[in-house]
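A protein chain is absent from this complex, but the other protein chains hold their places.
Letters are used for the chains, namely A, B and C, taken in the order the chains are written, and counting of residues starts over at 1 for each.
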Amino acid sequence: MMEVCGSSNVTLREFGCEQSLLSRPDGSASFVQGDTSVMAGVYGPAEVKVSKEIYDRATLEVLIQPKVGLPSVRERSQEQCVRETCEAALQLSLHPRSSLTLILQLLHDDGSLLSCYLNAACMALMDAGLPMNCLFCGVTCAINKEGEIITDPTAAQEKESRALMTFAIDSTERRVMMSSTKGSFSVHEMQRCIAVSQKASEKIFQFYRDSVRRRYSKTL
Amino acid sequence: MPTDNKRVRGPEVSQNPSLFRCKPAEAVPLHGPRADGRQRDQVDVRPVFVRCGLVSQAKGSAYIEAGNTKLMCCVYGPKETERKDETDMKCGRLTTDMRFAPFSCLERGSWIQGSQDKDFSLMLQESLQPALCLHKYPRSQVEVNVVVLENSGSVLAHAITCASLALADAGIEMYDLVLGCSIRQDGDSYVVDPSYMEENNSSSVSSENQGGLTVAFLPSLNQISGLQSDGAMTEETLTAGVRTCTEGCYKLYPVIQQALAKAVRKGAPPPSES
Amino acid sequence: MAAGFKTAEPLEYHRSFLKENCRPDGRELFDFRTTTLNIGSISTADGSALVKMGNTTIICGIKAELANPTVEAPDKGYIVPNVDLPPLCSSRFRPGPPGEQAQAASQFIADVIESSEVIKTEDLCIERGKLCWVLYCDMMCLDYDGNILDACIIALLAALKNTQLPEITINQETCTPEVNLEKRHGLHIHKHPVGASFCVFDHSILIVDPTAEEEVLSTAQLTVVTDEEDRLCSVHKPGGTSLSGEKLQECISRATVRQREIQKLIDKVILSVKTMH
């Protein structure tokens, strides 16, 4: 058994978010975690291509754009993770036979990228005003060589770590919506990381709430 | 910079270890008995193993193994034509797709289909089409997909046989089965159903009568639906070659018939009392 | 009658089985389908395996080639895994470049190889900075009936264990490699990762080893990969409805049992081939 993780590592870096920053998309947001930064845009509900049409719900497409070069297999796998998470959160059956497109543009990668994609995606979906069952947020945990948990690791910390886990936590029951891991780890370590992520999600959801409250403070 | 960004990428270049082998590869004997013990200049085809209806998702499927050549064929359809603009109101369409698994040849192949695959697909389509009653399937298409798992020669010939079996298994109406057989002519002698080594190994003794020939044959109608030859052969050799190939097809015929009968018997409702 | 019900209301059809704690094909919720393994059937490959889990069939062929190591990692070789879902295996796949599912599967397998360290890429180095092996691990689905990830991992592992690399020496005078194709040796397999996939029905019911139909109707999918030391190599849940830590724990327990089962199977099959000579 590992000792209780050192508290100094269990922090979330500076968070920042700006919504509606792009004029063309129906919803947009940029999300910053430390130096990691992602911009997200949502189009839809709009007309769908016949080949992608689903008769009882909307078709959601997620596109991840890397900074240099074309998207590769890695981006495709991340797209799948983000898409299936969003699909579970969105009430897609309200918009049958229509298309939703979520584009995520990487601006800078300094660790915890997948969680930043998820957070940016959630903020953009909110900005687009799409009906959702719940919100979700992404938390990345790294386990370093000493067995300590580091939340929201930087790229350097990720490199040093022995295992890396990213979870998407839902806002209603704080359960795991998505999980993506790297490296090998014990069951205990995973359960601890889940528990830490659930705690961290409280902070992120509070941040969501604060930023949305601030945004609508004049209209309310 | 054309890179394949839809697959996990390896190094830009890599080489087959056999390029650096210390001992030269054993040469294929040009006279006398063949490497696998079969007879030269005789209609000595490899024993084949065939089976129908292996793939649960497909309408019809077949697997064929001849020597080390292994290939599989699945048939989907008849279904609505995908390309609406090509819908034919009177006649169905046959589409074929033939590909080699990357590990199927001695040299690792690429996932991206090369011109050879496309060539084979086309040959396959042209050989099968005459045997199908496509007029019975207006506005629809029948898809034939072939995957070569291991290439040990005569791939096209066996693909034709396998595909026609799969079509029959799928219950697509046909005038007859299509059987394929190929020979390799090397000067005066020839080998039937050549292996990969025999296909790619030609002696430079005589430049005349060098070539390969693949025939697609409808056995009960006694008609040829497809013929492909490369190399240079005299008219007489070619005619003789075609004759040899049809003979080879006749040898396959009972095995194919029997595999089909077995699949039909299995698929038919049991003659039970209930 | 039943056929009509199944076609018209597939979800209700499955629910009526799940209510009784069983599945339309007669399995219980935590039962895997029969898993059959056959190794070494492709002679053109350096290692091969064919895996069938129920109807799902995956063939994995490994080809080894020589290449230069990268400047960044001069003492490492390459492992290049790719999963192909050709139109042959199911009518849901179209010809052309691999779709999202195939790409995500390829990336998943690559991640499992890296995380589990089934093979250390250092082992593939022949001469530092000069020459190394590239293992092209190509997995092809021949019959798609769900749960390809588990089948791919088994096929990959068995094929790697079946792989025999030719002996290679560097000629000191000419500085060129010399390959002896007759003399071959196996790879050093460090870990035995095995996956177990689950589906979530109606946000709560967990079933293992889903068929293609169950996958479509489910609300979430989850794959747990464990090795022989009960360490987790991957907990991959791409999304879908949420699961609590307790539910995940259930899946992990099932996955560890499955790991033992499959490792035993692979070992026994490999052994059966070895004892033949």
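As a working rule, a residue touches a chain if its C-beta (ideal position, glycine included) is under 8 Å from a C-beta of that chain, and two chains touch if they have at least 3 such contacts.
The rule is simple: contacts and distances are computed from a predicted model.
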Of the candidate names "Transcription factor Pcc1", "DNA replication complex GINS protein PSF3", "Exosome complex component RRP45" or "Cell division control protein 45 isoform X1", which one corresponds to the UniProt protein name of the undepicted chain? "Exosome complex component RRP45"
For the chain that got dropped from the picture, name the residues of chain A it touches. 4-5, 7, 10-25, 28, 30, 32, 34-35, 37, 39, 41, 43-44, 46-47, 63, 65, 67-71, 99, 101, 103, 105, 107-108, 110, 149, 151, 187-188, 191-192, 194-196, 199-200, 203, 207, 210-211, 214-215, 217-218
In the complete complex, which positions of chain C touch the hidden chain? 25-27, 31-43, 48, 50, 52, 54-57, 143, 209, 211, 245-246, 249-250, 252-254, 256-257, 260-262, 264-266, 268-269, 272-273, 275-277
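Just so we're on the same page, only the chains that are shown with their structure count from here on.
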Taking each chain's centre as the mean of its C-alpha atoms, which one ends up farthest from the centre of chain B? A
Of A-B and B-C, the pair with more C-beta contacts is B-C
Between chain A and chain B, what is the gap in Å from one C-alpha centre to the other? 49
Which positions in chain C touch two or more other chains at once? 103, 106-107, 110
Sequence positions of chain B contacting 2 or more other chains: 6-9
Across the complex, what residues on chain B touch chain C? 4, 6-11, 13-18, 20-23, 54-58, 68, 70, 72-74, 76, 79, 97, 99, 101-106, 108, 111, 143, 145-147, 149-152
Would you pull the chain C residues touching chain B in the complex into a rising list? 41-45, 48, 55, 57, 59, 61-68, 70, 78, 80-82, 84, 86-91, 95, 97-98, 103, 106-107, 110, 134, 136, 138, 140, 142-145, 166, 168, 176-182, 212
Listed in rising order, chain A residues that touch chain B in their complex are 69-73, 76
